[in-house]
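Note that this complex is displayed minus one protein chain, with the remaining chains in position.
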Amino acid sequence: MNPKLLRKTEIAAFVQSLAPSHTIVAPQPDEGQCSYGVLSNGAQPALDGGRPRKSAKEALYPQKERMFAFEAGAVEPCSVEPEPPLILFGVRACDLKGIEALDTVLLHGAFVDAFYKARREAAAIVGLACEKMCPTCFCNSFGIDPYAPPACDVNLVPAGDAFVAQPLTEKGEALVASLPDADAAHLATARKAGEAFHAAENPKVAVDAFVEAVAEVFESPAWEGIVDGCINCGGCTYVCPTCHCFDIVDETIGHRGQRVRAWDTCMAARFTLHTSGHNPRVTPAQRLRQRILHKFQYMKKNQSILGCTGCGRCVAVCPVNWDIRDAIGRLTEELSTASKA
Amino acid sequence: MTMTMPVMKIASDMNPYAPMPVRIAELSVESAARDTRLFKVEFLKEEDRVRFRHEPGQFAQLSVLGYGEAPISITSSPTQPYIEFCIKRMGEVTQALHNLGEGDAFGIRGPYGNTFPRAMMEGKNIVFVAGGIGLAPLRSLINFMLHPTNRASFANITIIYGARSPGDLLFKSELAEWAKRVDVRYHETVDAAPPDSNYQGKIGFVPTLLDEVAPSSENAVAITCGPPIMIKYVLPGLDKLGFAPENIVTTLEMRMKCGIGKCGRCNIGRHYVCIDGPVFTLAELKNMPAEF
Partner (left out) sequence: MIQRAIQKLAREKLEAKAIDLFLGYARGTLPGRVKPFAAAGAADCDRLVWNENCDTNLVNYLARYPGKKIGIVVKPCDARTLVTLLHENQVKRENLFIVGVNCPGVKTGVGAEAAMQPQCLACEIRKPPIADVTLGGPVETAIAPQAKLAGELWDEFKGEMQRCIRCFACRNACPLCYCTTCFAEQTMPELVYPGNDAAESAFFQLGRIMHIAGRCGECGGCERACPMDIPLQKIIRKAAAFLEETYGEKAGLSVETPGALGTFSPTDNNSIFL
């Protein structure tokens, strides 16, 4: 498929041309950083704003989703109206990998999450290669390369005054069909951008060794050792591209109401609290263990994928500098010395 | 920036979270404390009735719109022409269910979860050990086995059941029937009986009764469910009787929301109680983290 050229001056117009028939989610400026959000008419995506604050999962798996409405004790019948299809525009590679991880949970298994599936199937995804890593990024440790990205329909690669738009699927090809072919000069600039990115990569974290070290572990004194200052605030799980746990609640006003699902966090004590008062996970160490093992052992075994893409957001938002990269290193060491002893 | 996505509508038959309406056909208070009730329900829609096929061991998500959902074992046997739930009042949803009367409607979705491993039980002696509301999930299997078409597939059936007090013994008329049957060895006990009760039976804890009855582990499977403290003493008791971990079956509880393996709440290690359970053998549990 031919690489196309999207000039920076023409991004707004290009996005606008897609907008009437699509809902567009793209990074936008947000209090000194950027966040993915639904693009309002004529707005310019912030493609140079660095890593968005939260992951892109929200577009496919909103923080709060209505499952159905009810009135006076009966579920309201609903007719299914087709939604305008979605375009996720400018998604970072770590978030693309995150979508792959969500797919394995929400689209597969004995049951399918119809909400996620409907959004997912209607979505076209345009990736965006990063010019450089943020200090907390470590996607490279997971073999993720923004210049050879996880599944998406088009990948945008920076090329000076433009982006080279590489279609990767037929859907993607159709999306960028109106753009001119990329010229040799821009292709060369794009290649250089890739080289520059790779030359300045952050040091890698030894993820494989860690996955091996935690493969069969549960009980270990090592967990107490890594709790450090974690206050179980859960901020890390809300910004994470792969965290997918949710709560289900009924919201009512008078006789009307809706059942919604909303993101939840395994860092909260109430997450596993039985009505009887019994709680299988009472200590911060137990909850941290759940968060780590879910990502690096349970998902690996159940879904054959890791629940971490190295996006580094949890490191950036943690109020007490609990750093998963550091925890991976320390745990690998402690668990492998423990198993040798 | 908070992202507000357009509301997605999914038709009920495609929506795994949409409940099917049922009506309470019959309601009975099961415990003297009035905190446990038996709900016999029928589907409001014929297609739901046809679609809903359960096996002993499975559960359903019961919902009262405006209050939420709670996972409840299906206590009736598939050999019976109706569906029953035995529900103890605990919190918001179970209270809301208790506020309903005969003829009222609520919602259910399911059946969910795995089933009691019946194939491995065929031709064997069966020992049930239950405490309190723990009899609810076992009752489905007991009545399945006692059904004339199935009874011959199983050898001796022993039931050991206990509750806190005589008033807490559930399914009383059924207990009396089991006690009368010649092909069932039924034993019952209560922790304590108030002086004014006319209870004539045994006083003592379930694990003690198990020791006394001492069912043989020869060609036998034990199925147990009850409060954690009971299970804690029943398991060593069964071990002492020679039951191998593969032949001890139990059913677990974890806080649940989705019931379909998505919400990430009910896991014990890599196993999700809502889809990989709630039924596990002790051999399986021994390979799982003790986090439940």
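Note that the chains take the letters A and B in the order they are written out, and that residue 1 is the start of every chain.
The rule is simple: contacts are C-beta pairs under 8 Å (C-beta built on N, C-alpha and C of every residue); 3 or more make two chains touch, one makes a residue touch a chain.
Being a predicted model, the structure only gives us computed values, none of them experimental.
Peer 1: If the hidden chain were put back, which of A:53, A:186 or A:300 would touch it?
Peer 2: A:53
Peer 1: For the chain left out of this view, which of A:10, A:131 or A:323 touches it?
Peer 2: Answer from the full complex: A:323 touches the omitted chain.
Peer 1: Just one of A:23, A:136 or A:309 touches the chain that is missing; which is it?
Peer 2: A:136
Peer 1: So that we can see where the missing chain sits, which residues of chain A does it touch?
Peer 2: Looking at chain A, the ones touching the missing chain are residues 30-33, 53-54, 63-64, 135-136, 228-229, 231-235, 238-239, 247, 249, 251, 260, 262-265, 268, 270, 315, 317, 319-323, 325-326.
What we mean here is this: only the chains that are shown with their structure count from here on.
Peer 1: When the centre of a chain is set as the mean of its C-alpha atoms, what distance in Å lies between chain A and chain B?
Peer 2: Whole-Å distance between the two chain centres: 39.
Peer 1: Under the touch definition given earlier, write down the residues of chain A that touch chain B in their complex.
Peer 2: Those in contact with chain B are residues 23, 25, 28, 30, 35-38, 53, 58-59, 62-63, 65-68, 70, 73-75, 77-81, 83-84, 105-106, 109-115, 118-119, 218-219, 244-250, 252, 257, 259, 261, 264, 266, 271-276, 278, 280-281, 286, 293-294, 297-298, 301-302.
Peer 1: Under the stated contact criterion, what part of chain B meets chain A in this complex?
Peer 2: Within the complex, chain B touches chain A at residues 1-12, 14-19, 21, 63, 65-69, 90-91, 94, 105, 107, 228, 253-255, 257-258, 260-265, 267-270, 275, 289, 291-292.
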